[in-house]
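To keep things clear, I will list the structure first and then write my remarks on it.
Presenting chain A:
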Amino acid sequence: MSPDHLIWISLALPLLAVGLIVLFGKSPDLRDGASGTVAGLLLIVVASLSIGVFSGKRPEWHLGEMLPGFEIAFRVEPLGMLFALVASGLWILTTAYAVGYMRGHHEIHQTRFFACFAIAIFAALSAAFSANLFTLFVAYEVMTISTYPLVTHHGTDEAKRGGRIYLGILLSTSIAFFMLAIVWTWSLAGTLDFQLGGILSTAVAENRISQTGLGVLIGLFTFGIGKAALMPFHRWLPAAMVAPTPVSALLHAVAVVKVGVFSVMKVCVYIFGLELLRETGVSLYLAYVAGFTLVVASLVAMTKDNLKARLAYSTIGQLAYITLGAMLATPNSVIGGGMHIAMHAVGKITLFFCAGAIYVAAHKKNISDMEGLGRKMPFTFAAFLIASVSIIGLPPGGGAWSKWFLALGTVETHQYLLTAALMVSSLLNIAYLVPIPMRAFMKPSKSEDESESETGNWFSNMQEAPAMCVVPLCVTAIGSVVLFFAAQWIYQALLPITAMPS
Partner candidate 1 sequence: MTFESIAGLYNYWVVIFLMMTGFYIVLARKNLIKSVIGLNIFQTSVFLLYITMGKVEHGTAPIVPPAIAEQQSHASHGVGENAHAAIEHADEAHEVVHEVAHEVALTVADHGGELAHASTEIIYSNPLPSVLMLTAIVVGIATTALALALVVRIREDYGTVDEELILELDRGE
Partner candidate 2 sequence: MSAFPIIRIITKLLIPYILLFAFYVQFHGDYGPGGGFQAGVIFASALILYGLVFGLEAIQRVAPPIVIEKCMALGVLVYAGTGILTMALGGRFLDYNVLEHHVLPQWHIPSGQHLGIFLVEMGVGITVTAVMTMIFYAFAGRKQTQ
Partner candidate 3 sequence: MIDAIFAHLPILLIVLPLMAAPCCVLVGNGRAAYLLALVVSFAAFACSVAMLGETLQHHVVRYELGNWSPPYGIEYRVDIFSGFVMAFVSGIGAIVLVYAPLSVRDEIPASKHYLFYATYLLCMTGLLGMCVTGDLFNVFVFLEISSLSSYALISLGRTRRAPLAAFQYLILGSIGATFILIGIGLLYQMTGTLNMADIAARVPHEHGPRTVLVAFAFLTVGLCVKMAVFPLHTWLPNAYTYAPSVVTCFIAATATKVSVYAFVRLIFGIITPGFAFDVLPLDTELMLFSLVGIFIASIAAIYQNNVKRLLAYSSVAQIGYMLLGISMATPTGLSAGIVHMFNHALIKGGLFMVAGCFALRLGSVQLSDWKGAGRTMPLTAIAWAIGGLALIGVPMTAGFISKWLLLTSAFETGRWPIAVLMLVSSLLAVVYVWKVVETLFFSEPSEAAAGATEAPLRMLIPTYLLIGATLLFGVWTPYSAGIARQAAIVLLGGTP
């Protein structure tokens, strides 16, 4: 099958899943089975697509013009391919995990939940494969809307408030800034196609936009893509924590936030062009905003006792790494940013899976209550530790490589202040992540059933979450180690995006 066909097949599969999920809404087993099967198929299709893409092919598929001059079209390049691989791979695990979590928790509206979930994956893939800004924007907005019912899933007042902030910030920034920036770009370049080397250089050469204008434009893009959670538009992310944990995993690791930073990277690489950004240096102030964000977010994360809230702020910080990489616009920093999309996705989804598993098994949300829990849930906390290592950026976690390249980028551009920010933030990462498993393993449990744990053997004391929850998180934990050794491969795959336009 030609790669061009694979594109529409991979886009159609999640939609097929939506159809099946709604169709089988009455029988949960059939529904979840269908959802899982489609997810598996999707991974196969995307993987076979990736073979072609990483060997240099650029498959295309044109759906048609939505408006004269504005086309819905898809064209796969390495960055998008990497993102699609991450998204489709983690979809399987999230589905498996969600089945375990939702059933273990007796959640309501499961059909709606899985259907919206599949739509979000569809939107993520559309964004990943998009050939122009217009398509990217449409996919971005579809994702915002489709995840809203997920955030407000519980329907409580708290969920309603969270959903309001979520939708309010994401929709406002995208309409007020992102859309404006797109139309502005269109009026400058006459096209919205993603091209290596950017599409704005002509306009700059002809003096149709000033330096300041360029700076404003990239600012509109970066803040307009609210999903990248750059401060001060980060509030939606903690607010969205009211959602069920699989949603948080999806939002904060796979789909939503990654669409945000992915869009930022795409804009930097394919709209502005790295060369233009480097030469003019207009994006540097945004690199400092990102630097500020990653330090402050890490500091705020330390103050949070609620595990999911802490992870949310950690995510804000990690996203800023990627934005920082894009804004520095050196080959190394961009590759580092691209790599971090994958590394952070795998690492953070593990952490959220763990948070969910803890909640299912022990009904604990707050870190202070988790002391001693490590003995009851050894797998979960072991996975948590491994993923933390990756997020912090220590070998043998995959995050080590991406942070390495990012740090290289800051040094190359002589922004030593940013290098310092990266280092400080990494130290803070250690400070807010590592104590959690440490306390769980080392400190004695505060609970009263102490005697039981003394007498019984190690294995019978385990009170892990259902297997459907534990297995995925173990898989992703292992994955984050595997990525450490696969970094060379990712580096090679991403190298073409930093190339000069031929």
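Inclusion criterion for the candidates: all candidates are chains of the complex that A comes from, given by their letters.
Heads up, the rule we're going with is that a contact is a pair of C-beta atoms (placed from the backbone, for glycine too) under 8 Å apart; a residue touches a chain by one contact, two chains touch by 3 or more; residues count from 1.
Just so we're clear, the structure is a prediction, and the values are computed from it rather than from any experiment.
As listed, 1, 2 or 3 are all part of this complex, and the one touching chain A is 3. Considering their complex, residues 65-68, 70, 72, 137-138, 141-142, 145, 152, 155, 159-160, 163-164, 167-168, 171-172, 175-176, 179-180, 183-184, 186-187 of chain A touch candidate 3.
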